[in-house]
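Note that one protein chain is taken out, while the other chains of the complex remain in position.
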Amino acid sequence: MIRVTIWNENYDERNGVKEVLAVHPDGIHNTLKEIIEEMDGVEVRTATLDQPDCGLSDEVLEQTDVLVWWSHKQHDQVPDELVQKIQEHVLKGMGFLPLHSSHYCKPLKALLGTTCDLAWRDDCYERLFCVKPGHPIAQGVPDCIEVGIDEMYSEPFDIAETDELIFVAWFDSGNVFRSGCTWTRGYGKIFYFQPGHETNSSYHNPAIRRIIQNGVRWLYNPKQRTTLGSPHVEVTLEEQRKQEK
Amino acid sequence: MIRVTIWNENYDERNGVKEVLAVHPDGIHNTLKEIIEEMDGVEVRTATLDQPDCGLSDEVLEQTDVLVWWSHKQHDQVPDELVQKIQEHVLKGMGFLPLHSSHYCKPLKALLGTTCDLAWRDDCYERLFCVKPGHPIAQGVPDCIEVGIDEMYSEPFDIAETDELIFVAWFDSGNVFRSGCTWTRGYGKIFYFQPGHETNSSYHNPAIRRIIQNGVRWLYNPKQRTTLGSPHVEVTLEEQRKQEK
Amino acid sequence: MIRVTIWNENYDERNGVKEVLAVHPDGIHNTLKEIIEEMDGVEVRTATLDQPDCGLSDEVLEQTDVLVWWSHKQHDQVPDELVQKIQEHVLKGMGFLPLHSSHYCKPLKALLGTTCDLAWRDDCYERLFCVKPGHPIAQGVPDCIEVGIDEMYSEPFDIAETDELIFVAWFDSGNVFRSGCTWTRGYGKIFYFQPGHETNSSYHNPAIRRIIQNGVRWLYNPKQRTTLGSPHVEVTLEEQRKQEK
Partner (left out) sequence: MIRVTIWNENYDERNGVKEVLAVHPDGIHNTLKEIIEEMDGVEVRTATLDQPDCGLSDEVLEQTDVLVWWSHKQHDQVPDELVQKIQEHVLKGMGFLPLHSSHYCKPLKALLGTTCDLAWRDDCYERLFCVKPGHPIAQGVPDCIEVGIDEMYSEPFDIAETDELIFVAWFDSGNVFRSGCTWTRGYGKIFYFQPGHETNSSYHNPAIRRIIQNGVRWLYNPKQRTTLGSPHVEVTLEEQRKQEK
């Protein structure tokens, strides 16, 4: 059973922004919840910025195997103390799936060590090419996906060198972008995936939905740890003697 | 002093194909020779398929620090014995720079272990984005280069996982391509660079010229080896005793 | 159901080498078969050099999801035509798990493009450290495994840059080795794992057995392909028009 928590800043939705509610009547977090609930062997909950502890209490984080994240305008409203807790949970094995404008969220910046800057433009036509077609995250999707209209993100994308580059986007504005990237940090895995502007309907695209589902499954690490990092202790003589047995 | 050898199949040129001679009056190898000769500290020679030993005798290979390669229709005319010699020289430290349609040359396939297949189309508009702007090969070129009209190559590109991905191409046909890729094999480095169809003038683009020059410099390994691989010998007691001194 | 084929040169065994039969009474392939048969959802067969087609007919290869390989002295007896078929099956999605002295087998050399040379020594004490503890192949094994006596392999190991380095070995002879390495080629994955000299009993070590089982599961790609490489065809106008729909 993979325990998935979907976090959304839920800002435009609470402020009744019509263009967003038209695509996501119950909020982006519930659109994503529907996608994950199509999977077998998952348990899904949602959390939003407006809830106590931003919806991410220690209990909730303890019970989360994969954290899906969507934020855009409220990145700075996430307390640094929570950011550090999320980072520590990733290092202990929690999967992390920041979507679209979450490229700019504090937890991803803290895990990558870069600015995560990019250039952008609204409403461009996007095609997504798979450059690692044998990867589990690419299972069951065509080598080229017609995303349709979404927000354009453009290189240079200021990220740490990817462990794996899986998808590269083409935009009719004349731009390309590393849209599907993975990294490992400690026992945890990270998958950044670009599509999903709040006013576009990419999350209703079957191929995009499949990639998010594949991502959640790939991010799941059954070997959760209770401690952080390696034991920062002195190695004793016992260890040295082991080999002489 | 970097000793550069530029190899060209020189097929269209010898057959008087007007469209090619219009862009490369003295052959593609001489167009490339002009580019390299703009550099300081280089010694350049050319070699072509029609010469004895395909222009690549043991002596020539021994005296080559960086081998620049351009082939398109005559890949199969390169003898397997020569392909193996080239591969061995790369493993010993010779740099290798296959250009454009040379993605399909035998030496690159032998070094990567894949088919190097792709999809293509003539005369599309190309823009080149740098995704690793701090890399020596990207020095002095803008983050986005307007290549203009060149042959479109499209993902999926069936190559071994790159050590470094430096450039990604955008084509107005709706395609993207990993246009600047590096790999290490033994003591040698490889840089594949996509622009340069025989009937297009990309090699007259200052940014493309600069990238080829940067590539030659980056590929140069002063630590050439005389033997191939590691010493495949038994480690003696002497080695074990070293540490007890 | 993962269909696993275990290939062994079966040379010492057929020649009645006592030291080998003492550890592997039914041959190394059957020792490995026992390990894989402890897994759920697998179907295992063995094949040996002495069989027709080296035991690897087109039918067998077609029905193989993961190929486990053990060879030592008979590498050169594997026909180049079979090597090419194995390489093509890997590129189409077959997993490949060369063990111990198979670092030197023809299919691995063809897939990596290097000599795969190393230095070695018999009967040293080995400890195996995990440097990527969150990886599926490392699930359920300690960060440091006491392998015991096995053949020492030493750096420099002349391989293509690894996609992932999972295990590094320590030997009391004063040597280290990249003992657990992965690569991707086309749709296929490769996992090289060093322990398992024919006269040592590493394959009876529970942690080593678990790693081999994890490796088989990780190597399995359900998305097998029927064609090799990308479609090396011209992209038609249709494709260009797609985006304008």
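Chains: A, B and C, in written order; residue numbering restarts at 1 for each.
Everything below uses one rule, namely that contacts are C-beta pairs under 8 Å (C-beta built on N, C-alpha and C of every residue); 3 or more make two chains touch, one makes a residue touch a chain.
From a predicted model like this one, the values you see are computed outputs, not experimental measurements.
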Touch with the omitted chain, as defined above, among A:4, A:99, A:118 or A:181: A:118
Among C:28, C:44, C:112 or C:130, the residue in touch with the chain that has been omitted: C:130
Omitted-chain contact residue, chosen from A:91, A:128, A:166 or A:181: A:91
Option from B:72, B:121, B:189 or B:209 whose C-beta touches the chain left out: B:189
Subunit A residues that touch the omitted chain in the full complex: 87, 91, 110-121, 152, 154-158, 160-161, 163, 173-175, 183-186, 228-235, 239-240, 242-243
Absent chain, residues of subunit B that touch it: 93, 125, 127, 132-135, 139-140, 143, 146, 172, 184, 186-189, 221-223, 230, 242-243
Touching residues (missing chain, whole complex) on subunit C: 127, 129-133, 143-144, 154-157, 165, 168-170, 172, 174-176, 178
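Rule of thumb we're sticking to: only the chains that are shown with their structure count from here on.
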Copy pair subunit A, subunit C: interface residue numbering same or different (half cut): same
Rounded Å distance between subunit A and subunit C, as computed from the means of their C-alpha atoms: 32
Distance between chain centroids, defined by C-alpha means - subunit A, subunit B (Å): 37
Contacts with two or more other chains, residues of subunit B listed in rising order: 154-157, 174-175
